[in-house]
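The complex appears here without one of its protein chains, the remainder shown in place.
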Amino acid sequence: MEKIMLASDYQEGAHPAIMKRLVETNLLSNAGYGTDEFSESARNRIRTACACPNASVYFLVGGTQTNATVIDALLAPYQGILAAESGHISVHEAGAIEFGGHKVLALPHHYGKISARQLEEACENWLSDGNRDHMVMPGMVYISQPTEYGTLYSRAELTAISEICRKFNLKLYVDGARLAYALSCPANDVTLPDLARLCSAFYIGGTKCGALFGEAVVLPDPGLIPHFFTIIKQHGALLAKGFVAGLQFDTLFTDDLYFHIGDSAIRAADKLREAFTEHGYPLAFDSPTNQIFLTVTKEQQDHLDSFAVSSFWEKPDEDHTIIRFATSWATTEEKISQLIEQL
Amino acid sequence: MEKIMLASDYQEGAHPAIMKRLVETNLLSNAGYGTDEFSESARNRIRTACACPNASVYFLVGGTQTNATVIDALLAPYQGILAAESGHISVHEAGAIEFGGHKVLALPHHYGKISARQLEEACENWLSDGNRDHMVMPGMVYISQPTEYGTLYSRAELTAISEICRKFNLKLYVDGARLAYALSCPANDVTLPDLARLCSAFYIGGTKCGALFGEAVVLPDPGLIPHFFTIIKQHGALLAKGFVAGLQFDTLFTDDLYFHIGDSAIRAADKLREAFTEHGYPLAFDSPTNQIFLTVTKEQQDHLDSFAVSSFWEKPDEDHTIIRFATSWATTEEKISQLIEQL
Amino acid sequence: MEKIMLASDYQEGAHPAIMKRLVETNLLSNAGYGTDEFSESARNRIRTACACPNASVYFLVGGTQTNATVIDALLAPYQGILAAESGHISVHEAGAIEFGGHKVLALPHHYGKISARQLEEACENWLSDGNRDHMVMPGMVYISQPTEYGTLYSRAELTAISEICRKFNLKLYVDGARLAYALSCPANDVTLPDLARLCSAFYIGGTKCGALFGEAVVLPDPGLIPHFFTIIKQHGALLAKGFVAGLQFDTLFTDDLYFHIGDSAIRAADKLREAFTEHGYPLAFDSPTNQIFLTVTKEQQDHLDSFAVSSFWEKPDEDHTIIRFATSWATTEEKISQLIEQL
Partner (left out) sequence: MEKIMLASDYQEGAHPAIMKRLVETNLLSNAGYGTDEFSESARNRIRTACACPNASVYFLVGGTQTNATVIDALLAPYQGILAAESGHISVHEAGAIEFGGHKVLALPHHYGKISARQLEEACENWLSDGNRDHMVMPGMVYISQPTEYGTLYSRAELTAISEICRKFNLKLYVDGARLAYALSCPANDVTLPDLARLCSAFYIGGTKCGALFGEAVVLPDPGLIPHFFTIIKQHGALLAKGFVAGLQFDTLFTDDLYFHIGDSAIRAADKLREAFTEHGYPLAFDSPTNQIFLTVTKEQQDHLDSFAVSSFWEKPDEDHTIIRFATSWATTEEKISQLIEQL
């Protein structure tokens, strides 16, 4: 029997609504590099969804690429970016930020999150250090929503971070690789208009949220990055067939699809969390979105591995491992039931 | 009436065979980052097509990204890359090669091509220069097949270039963004096995040759680039859903599709070249593949613009412009007939 | 007998006035990183000499370092720098500009010089190119005074270039590695105040003009490069003992030393040019400063090599070589007489 694959939220293709439109429009001729009508329509729908009619919107391909390109575009060459030491840019992008010449100024995290207070301290420490001109100047803050631990920043927390950023003249950038799973989560109170109001830049994840690929960068201040098109090209991140990305986001932002595409994933994750707990698989930490982290013994892991595919997260001690299951828009109720049956 | 769009070969989606398989497999669960079965199958088919069973094959997203990543991976930090001054990396990649720290050592071109003799001279000049240790060392040769001018290197020419590369210890890299249109061209005598035999690295273009996106990098010597996976990630070029690229190339290399996908484009281009010439629109230069370059007067251009979309190529003098039409696998006979009727 | 060394203008130590002050002040304790009193005095003297009381002045170590640091600081990441293809940054800096991520946009030169007209054309070509957003944007012009060929820009030429730069919003940067030899040359009409008035940035060469090492960067607009201190540090160009550079420039700008330190070198070069010509060693081209370029036959070169050390410049044809002699502030009349005697 085939194993139940729940190792990640980028295992399947695209939401059927996207596939349908890709097929329907497949042989139409479009202008290149995102100057087509689908992309323009998608940009307008995103502006509306963000309540930010003047925002600049760009479609890139993947998360690491988007982070590296936006961060490099927004930082001065001598500036670094403050981020949780667990942040994607800190650990899992193979040094893409450093490839662009910038230091990631890593801060201790609390289940993937950093606080306004930590950021304030980091800035104050830099400012009060007599050697600060020999140091990397903090120029920006990176957070992810949801975080790599599946946790969420509240609107109050994000507002506090945004205020610190304004106080210290830092850009604020939010990595929304899994943003749909935040938007579908009852515990979440941060909206797209909140992000547009509080951030310098953020991206709305497509790859993990229903698209074949694609991330939509939103710059609420349209003049924030002059020549960003050329910067995207220089970073190798410009799609010739930009219309393929544009059409996907146009679909995701039609009939509020993006706001509900994560609903079933959240329900499935809640169900899994409950079932794991009941069956004696303790949650490693509380995490309300589409990722489930379990602290398992060797025996428990072997049992789970016999019928399901999860992914390694970390090794807290000799006898235990933290593993991760991830649900997505494509996870069926049947899959979840099958897994629970075998616990 | 809508204009006849022939501005580029990346205007439409994907070959119907690709769309069919994307739809059929859409909800299957796959491993990430190109470790899936479709990608593995595609790699094997490409190895077979190249008669190079040990080759390493990687799937990236677009041409500039592929060039920047491969070139950076193959050059030592202090080396530069010899290329035609008309080469894509020389002019139309927004400095992506320099972003990686490397100088493009540009040579005069002959309708997009450079010769073994030019390369030999460049290397001898560097070697015999008393200040060579203060100069950028040539480490690699970049050519495109077909070239940006639609012209082709013959097997004899490519062999001569390859020999010079071996003589001076240069890597040889071929940009095959439009490779299908070379393979479908009667004038062409360079095969995939030839490329695998003569080059250090080359890529088989997908974006312009039937895929939604994607380029397949072939490294005939599988050990040529240690840790290339990590380098791809560092360049922001690693697809989470690598299976989407893999599946497309798997389809392109099933039933010899890639070898014939350009056939109709070449026939269409030949027909257009004949029609344009007959109607007094002189070819700017001879070019046997899917691009047609015309030298037109202002009046001619206005007439063409009234019913067709071409692209600007260059301005040889005050009174003339060179424009480009491009056919593709998606160009219908009907489209060509409509255009010819209105000449 | 020892050969007469005239291979370069960086063969000897420092002007005796500099050595004297270095010895006198050797054991004084100074603040670090250029915050000492000698450096402050030197900055003020340079501001006065440039008639630019608000200029920012920084001391770096060498020419390539200075070029790479200033150019990287002044260009946006996606911009390139227009320069003569014979310019030092184009050929003899081992790709240091590309290491910083920028393309050198090389233009054909006329004995080391480029013209306002060429620059205007380059900018117009970029602006009128439909693909300009895929290309490297010209952001700056680099010229050297005197040029690598020993030639000089006139004030009229420099003014014309400066006007083009303002018209197209380009920075103008002048490499003054040998500036003292321009200032001492009767043919020169460009003063330090002219440079301060016409340029965005320039550097006053020390290494080749009387110092052990050191180049003084002048930014007429003091706010042009925020955090330049940190940028210098990031480029590895910040001297811990900045006072050693400061003291040298303080001496060079005391009693007009810098304005006359090249006088004897120019006289010596004139004498050599006359003697070579009389003895049948033709000048390769006319060059009024401290470098002498001869086109010699194999026999002539052998004869010269038997008693003098020159340097290789280039090989115009099979039978001839262009070689270079360079005089400096340290070249004695005796040395010149000895050389002429043996012609």
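As written, the chain order gives the labels A, B and C, with residue 1 at the start of each chain.
Operating definition for what follows: a residue touches a chain if its C-beta (ideal position, glycine included) is under 8 Å from a C-beta of that chain, and two chains touch if they have at least 3 such contacts.
Everything numeric here is computed off the predicted structure, so don't read it as measured data.
K.L.:
Among B:231, B:269, B:294 or B:330, choose the residue that contacts the chain missing from this document, as touch is defined above.
P.N.:
From the options B:231, B:269, B:294 or B:330, the contact with the absent chain belongs to B:231.
K.L.:
Would you indicate which residue among C:241, C:279, C:298 or C:315 is in contact with the undisplayed chain?
P.N.:
Touching the chain that is not displayed is residue C:241.
K.L.:
In the whole complex, not just what's shown, which of C:52, C:96, C:152 or C:165 touches the removed chain?
P.N.:
Checking each option in C:52, C:96, C:152 or C:165, the one touching the absent chain turns out to be C:96.
K.L.:
Taking the full complex into account, what residues of chain B touch the chain not shown?
P.N.:
These residues of chain B touch the chain that is not shown: 72-73, 76-78, 101, 133-134, 137, 226-227, 229-231, 233-234.
K.L.:
Against the chain that's been left off, what residues of chain A make contact? List them.
P.N.:
77-78, 80, 91-95, 98-99, 101-104, 106, 128-131, 133-136, 311-312, 315
K.L.:
Considering the entire assembly, which residues of chain C contact the chain that has been omitted?
P.N.:
5, 7-8, 10-14, 16, 19, 22-23, 25-32, 61-69, 93-96, 99, 207-208, 212-213, 230-231, 233-241, 244, 330
As a working rule, only the chains that are shown with their structure count from here on.
K.L.:
Indicate whether more than half of the residue numbers at the chain B-chain C interface occur in both copies; give same if so and different if not.
P.N.:
Copies use mostly the same positions to touch.
K.L.:
I'd like to verify one number: the distance from the centre of chain A to the centre of chain B, where each centre is the average of its C-alpha atoms, in whole angstrom.
P.N.:
33
K.L.:
With chain centres taken as the means of their Cα atoms, state the distance from chain A to chain C in Å.
P.N.:
Using C-alpha averages as centres, the distance is 50 Å.
K.L.:
Enumerate the residues of chain B that touch no fewer than two other chains.
P.N.:
Expected reply: 93-95, 99.
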